[in-house]
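Let me begin by presenting the structure, written as structure tokens, before commenting on it.
Heads up, one of the protein chains got dropped from this complex, but the rest are sitting where they should.
Up next is subunit A:
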Amino acid sequence: MDEPAITEDLIAAHGFTPEEYAEVLRILNREPTFTELGIFSAMWNEHCSYKSSKKWLRTLPTDGPQVICGPGENAGVVDIGDGQAVVFKMESHNHPSYIEPYQGAATGVGGILRDVFTMGARPIAAMNALSFGEPSHPKTKRLVSGVVEGVGGYGNAFGVPTVGGEVRFHKAYNGNCLVNAFAAGLADADRIFYSAASGVGMPVVYLGAKTGRDGVGGATMASAEFDDTIEEKRPTVQVGDPFTEKRLLEACLELMATDAVISIQDMGAAGLTCSAVEMGDKGGLGIRLDLDRVPVRERAMTAYEMMLSESQERMLMVLRPEKEAEAKAVFDKWDLDFAIVGETIAEDRFLIIHGNETKADLPLSKLASTAPEYDRPWVETPAAAPLGEVGEVDPIEGLKSLIGSPNYARKHWVWEQYDAQVMADTVQAPGLGAGIVRVHGTDKMLAFTSDVTPRYVRANPVEGGKQAVAEAYRNLCAVGATPLATTDNLNFGNPEKPEIMGQFVGAIKGIGQAVAALDMPIVSGNVSLYNETDGQAILPTPTIGAVGLIPDASHLIAGVARDGDALILIGGEGTHLGQSALLAEHFGREEGDAPAVDLAAEKRNGAFVRASAGTIRAASDLSDGGLALAAFEMAEAAGQGLSLDVSGTAVLFGEDQARYLLAVAPDRVADLLDAAAASGVQASEVGRVGGESVTLDGKIAPLAELSRLYRTAFARAVG
């Protein structure tokens, strides 16, 4: 079939700048074919090449004795002792989810699960961090219900417990929702599978679902800003099939248990192109693909379409030739396609044959290694203007503003649509704080959290970046987990704008400082740029996913507060109201600087909480909404009222960092306070749990009334 001629319009439609296209010509010394143009476009778009972010990502701390494999593979791998490893990553599926919420979110979950089991790990936990526009925006309800159903529809059927996540609303996301999907899996530390091919003449095997036309050009779509023609891009969104993915998981793990697999790579963004180039490039080999052998589900697909299809639930594998029959038997058992579609070759070529014609013949190593890399101009975010006067607020009214907002209301409307218990190892389901899953067949547990406060990052990218990591650290410590490592999902606007690039650079600096100080290196991640519609950028949203280890039940803090428990504040009284939840929700003001993060205090206080597991009944970190919201959430979860005997708006609602609220049995309070003093940790008794009412600084409201508000506000806003 004849391919279209290469025109200026075609080049621009593939997202190339004139300079980038000139580089293509320089590499090839000739004009590319249409298929080759598609392949270059797929490899060089922002989504796959990280061309705007690479320079800064390299500055992040990624090493540590616990790290088995850092960024660059399908997911990060971290040692959890006893020869076991946790494999995890977080990845965005923002653009597709805005265009087609159910399938966009579903395939986001599918993609991240595939990243994890490609490494040889069985997925054991998932989380989702979701950001939507204002509840009153005409698109929001449809996006929320579609995204939540899509997340559940895929994860539930696949059979992975969803144990945590975030949901936020802000007008800056009106034109771009964020769907950040996290997955973690469990593997034997010495049975991790990587993508680098090795050996010449080894069969390249295609596994899983058939290739269709869905998702052609998806990665390029995800690398551009939106405008009002966005609905036309619906055909670039893929369609998910969790049933096939579940079979693919089982078949891959079964095959990996034999010695048949040399290397494996899932087909995600830019499908066959990206996966084949990755395997060849990492192994220093060329790849020849014969597209006539690719299982297809549509007729007359062109080489271009096959190379760029983002059909889901597909894998590429390099196999030991003598194990071919064994491998095929496994895939036949699970009724999945298995086809040898090519081989590794010694020359540095990416050779694509279709219908006895050479459709592409490219220097493979150049596709990956010479992808453009930009040092984009950036400007430092100006210091935030100081916060103006904030009037005193009736604390009950302040609390109601928070718990009556879908941002801080109880979000069971969301999490009850996710299967949180499948695999029967869930120790703490979604709700408050980190999700906890037992490592099957052991006493160990893994804790998972996902955090970021975008308002802070906008006001002060460096402190905001630090804060996202610090909050994740605290959420892990609050369940007794020792933080292990981090994955970052960096969602920003258009990097070609220096002020957006400045947010990115600042956030990276803050994240880097925090993960270094708190010993939780970045082991995987994803960057999503161009989250803008009609020039309006989202809030900078560097979502931090973090994983911690709980060695056994004696370290676990996952109790429920009881009537009569004392409430102990760790880390000092609140003072900082800038960019606080109270300011935003009660006063409608987003002003002032982000709270400063003292990483030494974070470390000290976190270590103290972990070490006090035996004395603590329940613990929560203090973040959005400060002491008042944390105390309410803790008591409400226990069906108890509470009383806080402190006064002042900043004391009750301030969002100073490095703080925790603990519920402690009355006879253990003295021990705890003594231990805190000995550790140089600020600790004070601020109130108690119990009764039928909530008392904040002398102001009283019935628990039942607040509880009703807290439990209905989310559904009322967007349900």
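Just so we're on the same page, a residue touches a chain if its C-beta (ideal position, glycine included) is under 8 Å from a C-beta of that chain, and two chains touch if they have at least 3 such contacts; residues count from 1.
Throughout what follows, contacts and distances are computed from a predicted model.
**Student:** Given that one chain of this complex has been left out, which of "Glutamyl-tRNA(Gln) amidotransferase subunit A", "NADH-quinone oxidoreductase subunit A", "Cell division topological specificity factor" or "Phosphoribosylformylglycinamidine synthase subunit PurQ" is its protein name according to UniProt?
**Tutor:** "Phosphoribosylformylglycinamidine synthase subunit PurQ"
**Student:** Sort through A:F132, A:F182 or A:W334 and give me the one touching the missing partner chain.
**Tutor:** From the options A:F132, A:F182 or A:W334, the contact with the absent chain belongs to A:W334.
**Student:** Which residue from A:V239, A:L387 or A:M423 sits in contact with the chain not drawn here?
**Tutor:** Answer from the full complex: A:M423 touches the omitted chain.
**Student:** Could you tell which one of A:R247, A:R610 or A:R688 touches the chain left off the display?
**Tutor:** Here the residue in touch with the unshown chain is A:R247.
**Student:** Per the definition of touch given earlier, which of A:G64, A:G159, A:P551 or A:G572 contacts the omitted chain?
**Tutor:** Final answer for the missing-chain contact: A:G159.
**Student:** Could you list which residues of subunit A touch the chain missing from the display?
**Tutor:** Residue positions of subunit A that touch the missing chain: 149, 152-153, 156-159, 241-244, 246-247, 250, 333-335, 412, 415-427, 438, 553.
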